[in-house]
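A single protein chain has been removed from this complex, and every other one stays in its place.
Now for chain A:
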Amino acid sequence: SLTINAHVMAQQCQAIVIYTGWERHALVGSDIRLSCSFFSWRWTSEEVTFSWTYRPDGSRDSISIFHYTGGEAYLDNKGPFKDRLEFVGNPGRRDGSILIKNLDFNDNGTFTCDAKNPPDIVGRPSSVRLLVFEKVPIQAGVITGAIIGVVLGLLVLVVVIYYLMRFLVARRVFSLNVRSVSGPAALCRWAFRQGLELRPEPIPGTDTCVAKLA
């Protein structure tokens, strides 16, 4: 009996686990990719199947809109998603995602993905809820905070620039302490040619001359 119990438990561990999103938001007229993947202890078999079903909001019936089996993808050709579905998954990589184009308000609802990986077929399908908006609703306070931040930022910037200009203008006087081979008078003549307004003569007894910005 011990071996039988281990065999039963091993089978329960091998349940397939399916992953989709929880909720998806999209704008009217846009496209949305609904992703579906699974985890299974077994290698991906060649008879892996994916199927998507759709249940509109407020309805109790679901219809099948997509089925992948035997290496072929079968898309909805009669229902509400006729000519709007595209298979963008990779079954070899355990990805059964579909792409729905040109969304409308009638597409609000729950999409359920069911994947089977024979012999691993025991699993729970996973659902993703689709919400279609006319425009993305903006959160309270985002624009308020942005406007306040920008205006106060500009104010701080203006004040900083004002004080910076005052500081730079105040620093008009600077002195050159140089030892020149040709002598201080030549240096002052050079500085004068550079456009710096000078005192009439260098400070006597020193090697310095003072240059002041014009």
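Please note the rule applied: a residue touches a chain if its C-beta (ideal position, glycine included) is under 8 Å from a C-beta of that chain, and two chains touch if they have at least 3 such contacts; residues count from 1.
The rule is short, and it goes like this: contacts and distances are computed from a predicted model.
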Quiz prompt | Absent chain [UniProt protein name; select from "S1 motif domain-containing protein", "Rab-like protein 3", "Autophagy-related protein 101" or "Peripheral myelin protein 22a"] | solution = "Peripheral myelin protein 22a"
Self-check item: Touching residue (missing chain; options A:28, A:122 or A:152)
Solution: A:152
Exercise. Just the residue numbers, please: which parts of chain A touch the chain that's not shown?
Key: 137-148, 151-152
